[in-house]
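Yeah, one chain of the complex is gone here, protein chain that is, but the others are all in their spots.
Note that the chains are named A and B in the order they appear, and that numbering of residues resets to 1 at the start of each chain.
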Amino acid sequence: MSASYPSRTRKIVNYTMLSLTGLCTLLVVSVLFTILAYLLWHGAHALNLNFFIKLPAPVGQGGGGVANAIIGTLKLLALASLIGVPIGLIGGIYLSEFAGGWSGFAVRYTTDLLNGVPSVVMGIFVYTLVVLPMHHFSTLAGGIALGIMMIPIALRSTEDFLRAVPRSLREGGLALGASKSETIFTIVIPAAIYGIITGVMLDIARVAGETAPLLFTAFGNQFNSPGWMQPTSSLPVVIYNYAISPYDEWHQQAWAAGFVLLSGLLAVSILARVVLARGKKLSHG
Amino acid sequence: MGNIALSTPEVPVPTRGLDRKQTWLERLRKGDEALHLITFAGGWSIIVITALLVQHLWVYSRLARHAFGWHFLFTSTWDPVNGLFGAWPFVYGTIVTSILALAIAIPIGLGSAIFLAELAPRSLSNGLTFLIELLAAVPSVIYGLVGIFLLIPVLSTAMPYFQKVFGWLPIFQGTFYGVSYFSAAVVLAIMVVPFIVSISREVLLAVPISQREAMMALGATKWEVTWKTVVPYARQGIMGSIFLSLARALGETMAVTMVIGNVAQVSTSLLAPGYTIAAVIANEFTEATGDLYLHALIELGLVLFAVTMIINALARLLMLTMKGHEVAA
Partner (left out) sequence: MKTVMKAIDLDQLSKAHEARFSDIERTDEQLPWPQFTVAGLNFYYGSHQALKDINLIVPNKRVTAFIGPSGCGKTTLLRTLNRMNEEVPGTRVEGSIRLGDRDLFSIPATTLRRVVGMVFQKPSPFPKTIFENVAFGLRLEHRFSRSEIADRVEHSLRRAALWDEVKDKLNQSANGISGGQQQRLCIARALAVDPDVLLLDEPCSALDPVSTAKIEDLLFEIKNTCTIVIVTHNMLQAARVADYVGFFLNGELIELNRAKQIFQNPERQQTQDYITGRFG
C-alpha cells in the first residue's frame, strides 16, 4: 500500500508547510513595502525647496537643507566612476578577450575578493593610503574609496556581457580582415554595450548608498566643499549623523534625505533594467 | 594524392592587395599586442590594489599586534584611556548578532524561496522576486534609519509581553531599552534575507524536473517532494547563499551601529546593548587618540577582512562545485 493515497497526517503536514512558505514570502514582501511606505510618508513630509538648495542651519533655526550633501554625493560619484568604470571595463575586456588560464583565474579570484571586502575596511585602507599622507580628509579620498569599490562589479559585469556575444560574430569580423582589437571595438563591445551600461548604472547606484568608507575619507562638512581637496558632506553620512542626533528637526531631514537617496537608487535600478530590455530587443530585431 | 598533378604551368596567379604596405596608422589600429598589454595592466591593477590593501592593513596594525598579538580578541577590557585594548566584546557581539540574524533569516528566506520556486505561478514569482531583490539595493544606513525610528519603538512596545512569556530565559532578561543585540540581529536578518531568497530560488528552479517526477510518481505530497528531494539536491547552492549572507552580516556596519547601542560589554541577554567589530571601527576610528588606539582598530579591521575573506571563499567553493550550475552572486 506504499504508493497509495497519502494519509491524513501527511496531507495536513503538506498543507501547513506549504502555507508557511507562502507566509514567509508575504512577510518578506511586506517588510519591503513597510520600509518604502515609511520612508515615503516621513520623507515626503520634510521635503521642501529649502531642503534641496540650502545649507544646514543651526538647530532651532529651521529652513536649512542638505544642498551640500547632494552636491557632495554627486561629486563623489563622479570621481568614483572615473576611477571604477575604466578599470572595470578594461579588466573586463582582459578577462573576456585575452586572459588565459592562471592569469585570468588570478584576476577573477582577486576581483571577487575585493568585492567581499567590508566597506568599513575599505575606508581604513583609503584612510591610510590617502588621508594620512595628505593630513586631512578630502573629496578625493572619498572618491577613491568608492571608486575602488566600484571596480569588481563593473569588471565582472563587463566580462559577462562580453562573453555573451557569440563567437560567430567575432569570427565574422576576423574573416573580413579585422584585427583582434578592431573586432573587439567595432563588433564585440557595441554588441554588448547595453549590458555594460546597465552594469555600470547599477554599480553606481550601489556605491551611492555607502556610508562607512566615507566616514574616514570624505568625513563630512557643514558647509560647501569647493574643489576636491576638502572634506565633503554626502547624503548617506548626513542621514547617519542626523538620525543618531537628539534633534527632531534633524530626524525629519534624515528621513527626507533617505527618501531622496532611495528614490534615486530605485529610479536608477529600474532605468537600468529598462535599458537592458531595450538592448535585448534591438539585438534580436 | 591529388590527381590534378603538378604538371600545371608554373605561372603564378597575381593576387591583388597583398603588396600594399600597412601605414603606421593601420599598424596602430591593428595593435593587438598594445591592447593586450593595456588590458593586462587593467586586470592586474586589481591584484595590485588588493595587495596594497592587505599590506596597509598589516603595516598599520603593527603597534597593536606587537603589543597584544592575536589573543587580544579574547580579552574583555576595552579601555583606550589606559591603553588596554581587549576586543572580546566586539567579537562576541559580532558572532551573536550574525548567528541570530541567520537563525531568523534562513527559515524565512528558505521558506520564501520554496514558495517562489515551487508554488507560485511563474509571473507572480518573477514579480515578487524582483521586489525582494530590490530590498538588496537599499543602503545600510537607511535600514539603520528605519531600525531606529520604526523597529525599535515596535520592539519596545512588544517586549513587555514577550518577556512575560520568555523572560525566564537568561537570554531575554533585563530591561529593554531598544538598542540591543536583538534589534541588530533583526535588522541584519532583513538585510540578508533577499540574498538567501534570490540565490536559493535560482538553485531550486535549476533542479531537474526528473528529480521531482520520480518522487511524485511514488505518490508523495508536494511538500514531501520539495523537502525530501528538491531541497537536498540544491543544498550546496543554498549553503552557499547562507555563507554569503554570513559574510555580509559580519561586515555590516551602519545599520548595526545605529541600533545596537555601542556599549563595549559582554552580556548574556540578547536584550542588552552591545557592540560589533565593524561598529566600533566606524564609531571610534576618527576619534582615536594615539597610534596604538588606531592600530588596535585597524587590527580589528584586519581580522574582519580575514574572516569575511575565508567565508566568502567557502561560499564560492560551495556554489561552484554545485553540479556545474554557476550562480552569479
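Keep this in mind: a residue touches a chain if its C-beta (ideal position, glycine included) is under 8 Å from a C-beta of that chain, and two chains touch if they have at least 3 such contacts.
Predicted model, so just to flag it, every value in this text is computed and none were measured.
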Per the whole complex, from A:123, A:173 or A:220 the residue touching the absent chain is A:173
Filtering A:112, A:159, A:182 or A:210 for touch with the omitted chain leaves A:182
Note that chain A touches the absent chain at residues 100, 166, 168-169, 171-179, 182, 186-187, 190-191, 282-285
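As a convention for this text, only the chains that are shown with their structure count from here on.
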Listed in rising order, chain A residues that touch chain B in their complex are 2-6, 10-11, 13-14, 17-18, 20-25, 27-29, 31-32, 34-35, 38-39, 42, 86-87, 89-91, 93-95, 97-99, 103, 106-107, 110-114, 116-125, 127-129, 148, 151-152, 155-156, 160, 179-182, 184, 205-206, 208-212, 215-216, 219, 236, 239-240, 243-244, 251, 254-255, 258, 261-262, 265-266, 269
Chain A partner, complex, touching residues on chain B are 29-32, 34-36, 38-47, 49-50, 52-53, 56-57, 59-60, 107-112, 114-116, 119-120, 128, 131-132, 134-135, 137-146, 148-150, 190, 193-194, 197, 218-224, 227, 247, 250-254, 258, 278, 281-282, 285-286, 297-298, 301, 304-305, 308-309, 312-313, 316, 328
